[in-house]
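Heads up: the structure comes next, in structure tokens.
Missing here: one protein chain of the complex. Every other protein chain is in place.
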Amino acid sequence: MLRKAHVRTGLAALISSGLLAVAMAGCGSANGTKQGSGAAVPSGTLTIGMLGTFSGPNSYYGQSLQAGCYPAAKEINDAGGILGHKITCKLVDTRGDPADAVPATYQMLSSTSNLVAVLGPCGDVSSAVDPVLEHAKMPSISCSGQDVFDHSSDPYFWRNLPSDGSMGWAMTAYAKQRGYTRIAMVFGNDASAQGSVPGVLQGARVLGLHVVADLTLTAGSPSYSTEVARVIQARPQAILTETDPQTAGTFFREMLQDGRFYPIIGTLNVMVTPYLKSVAPVFGTGRLTTELVGMNPFTPTSQQGFKVWTEEADATKSQVPSAAFSTTLQYNESPYDGLIVMALAMDEAHSVKGSVYNNDIMRIFNGGPGATDVSSYAQGLKLIKEGKAIRWDGSEGLQTLNQYHNTTGNFEVQAATPSLSLKVVGSVSPTYLQEVAKGT
Amino acid sequence: MFIFLTALSAGLVGAAAMALASVGFSMQFGIGNLFNLAFGALMTLGGFFAYVVNAAGLGLWLSAAIAAVGLGVVSVLMGRAIYRPFTLRARRFGKGVEAAVIMVSFGVAVMVQYSIQAIWGASTVYGYRVGVSAVALSANGFVLTWQGVASLIVTAALCALLGSFMRFTQFGRAMRATAGNEALARSSGVPVDRILDVSWLISGAFCGLAGVLLVLDIGTLDSFTGSDQLLLVIAGAIVGGVGSPLGAVLGAGLVSVVSEIAAGYISPDLKYVVAFALLVLTLLFRPSGLVGSTARAKVLAK
Partner (left out) sequence: MSIYLLTLVVYLMTDVIACWGLNLQFGEAGLYSFGFIVCQAAGAYTVGLLTLGSAAPGQTYFFGAHLAFPVPIICSAAVGGVFGVVFGVAALRRIRLDYQALAMLVIAVIANYVVNGVTGFLDGPIGLVGIPLPVPGFTQAPSGAPGWGYAVVCVPALIVSFWIVWSLSRSPAGRAMRTARSNEAVARATGKSVAKLWLGALFWGGVLGGLSGGLLVAFIGAWAPASWEFTETFVLLTALIVGGVGNVWGAALGALLVPVAFAEGSRYLPAIPGSPDLGPSLEWIAVGLVTVLFLWFRPAGLIRERRRKYAVAAIEEVGEADQSDTGGPPMSAGVASADDVASTGLTSGSAATQPARATAATREVTTSSPVTRGGPPAIEVEDVVVRFGGVTALDRVSLVVPEGSVTAIVGPNGAGKSTLVGVIAGSQRPASGHVRMFGDDVTAMKSHARARHGLARSFQISGEVDGLTVFENVMIGEARHEGEGMLRALAGRWAWRDPELRVTGRAAIEVRRVGLEDRVNAVTSELSGGQRRLMEIARCLVGTPRVVLLDEPMAGVNPRMADAIIEHIRRLKDRGLTVLLVEHELEVVEDVADRIVLLSDGRTVMQGDTGEVLNAEALREVYLGV
């Protein structure tokens, strides 16, 4: 008599594979000590997590974290490290979607030895990942522009970059400043660009600008001629935009082929190197340096902190993907400043435990009574050891964070140079910005 | 009218690159019985072949030719090493030949795409050493650059050449016989294996060249350039009628122009949605496409 015998084989395979998976997970985390295990200062090298998108079409977001982390780590290690411990930057890939970002974050938290701080996350995964970091009491310097964090009440969330919404406001304020009344909006269909759209619409409404065209470009199309035609038909005076680099190249090339061009006002993302590389051949040097501007929170470059940053960035240039390297791009400067502030906070609090040093972060960003401005980690460390209060004045100059842990302050206007670095060409009127803020 | 003419000219130039790709895809499907999901990634590879030699100093025409030859060779190797053995083996096991081969082509697509990313980076942007092309014709929105004209001429010439080859030469007839019924062709003395090699070579060359034209049309090249267009290429091939070069050309033209017009009049967001909707409707309701006849056994359920 013949019998069925296959069920048992199946079960055996399933169970053994299950054990294998558990063993793998166990192996991975056996090396890690849990965050907050009690010791204020664990032994060995400390790890900084770079939590961002490192694969796929948006991988240049994550690369900015590298461009900021490596110079900061070198500077910190050269001065003796944090509480005497050297630090290292570890790459953690979120892959750009929440379903992958969350387990990546959990894995980072559970299996990274001596993880003390996080740079990132960037992009639209932030809203999924932020609660995870909060629960783990892990301070992080975010590089996400999502408006949802504008009024964040999360204690461990820090953002020294402008939100997408505020960038939108800045763009409209600048447009008004230049006297434009008819604007066309051209934004890509990715989350970052779309995040700026509400801000632009709000700003336009409050300041009385007429939005004559509002287009969303689907990324990856070989042609945008029809979209270009719609813009031309609408007869704008300026274009407010953010798209990915390839889309921008195609769109503006076709616009020029139609014999038209308009001044372009963009977010910070029009100043990243891949974008400039894509549009530079299309615009030609003349237009590139005069007709394309990007909004940027006001960050001076004359201070000592900027010089220090440039030196450290140059020294670690080989570790950073060349496409991401830039000393004038705020996406690179923010993680650098953020990491040094967190490091100084740990020194000040005599602890690498998030729940202990987190409060010092605010103090070092905003400064307290009697605080001395410092422009390098070594300088800050020295003063902390002497018991003095400090304020960080680094690559971005003095930054002030509001009660929601977001930056405040004015915007400057950047343009590209022929060598594709960035220079400041103007600033946004605070009056118009305040008007928009009040009216929204 | 301005919008219409803009859409028309954009659609035509877009169709030029797409048509070559759709013809190549259609050929692989019709003759080799391969639904090649790797086609987009292979177009990107063609674009990179041209980039490498172009960056080393060669002129654009020569680079494009090298890309075509390179991809032709790659396709022949893939056909022989991967697809042919699978098709033969799957046939022994009966139903689902198409199914197994489509999964294989997906696996190959993944391997090609990520090999490209491993070598050239996922998001790094490249470009050919060409300036921005001057405008040849501009009339109330209908814009053609010299490069667009060149693309159209090259595509038209190659497709016409292929069409005549398939129709008027003995080898071409043998190819069509293989497409219709491979077993019958083989037993009639047609050298099927050689036919397949040649069809891989030609379709691969078209694929590589299409990649180059695509990069010229967009202006930049990155690891996703070709695969972004895969579904549109498939749409062109199927809407036009698989197995027929003329069908592929018409299909590519139709898909390209219709989606540009939809973008112009309705909404740019919908550009791709319209193209894909055309594809789905064709698959469901007229699978033989524009040019094919419904009696063709190839498209009906087995």
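Lettered A and B in written order, each chain numbered from 1.
Going forward, a contact is a pair of C-beta atoms (placed from the backbone, for glycine too) under 8 Å apart; a residue touches a chain by one contact, two chains touch by 3 or more.
Just so it is clear, the model here is predicted, and its values are computed rather than measured.
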| item | value |
| --- | --- |
| Residue among B:3, B:23, B:108 or B:125 that touches the chain left out of view | B:108 |
| Given A:120, A:139, A:162 or A:321, the one touching the chain that is not displayed | A:321 |
| Where the missing chain touches subunit A, by residue | 1-4, 6-7, 9-11, 13-14, 17-18, 20-22, 24-26, 28-29, 32, 34, 54-55, 59, 62-63, 66, 90-91, 93, 95-100, 102-104, 106-107, 109-111, 124-125, 127-128, 131-132, 134-137, 146, 148, 189-191, 194-195, 197, 216, 218, 318-321 |
| Touch list for subunit B against the chain that is not drawn | 35, 82, 85-86, 89, 93-96, 98-104, 106-111, 113-115, 117-118, 121-122, 231, 234, 238, 269-270, 272-273, 276-277, 279-280, 283-285, 287, 293, 295, 298-302 |
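Here is the rule we go by: only the chains that are shown with their structure count from here on.
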| item | value |
| --- | --- |
| Complex contacts: residues of subunit B adjacent to subunit A | 2-3, 6-7, 9-10, 13-14, 17, 117, 121-125, 127, 131-132, 135, 138, 141, 143, 145, 214, 217-220, 222, 224-225, 228-229, 260-261, 263-264, 268-269, 271-272 |
| Residue numbers on subunit A that touch subunit B, as the complex places them | 55-60, 189, 215-218, 220-230, 232-233, 245-246, 249-250, 253-254, 256-259, 274, 277-278, 281-282, 321, 323 |
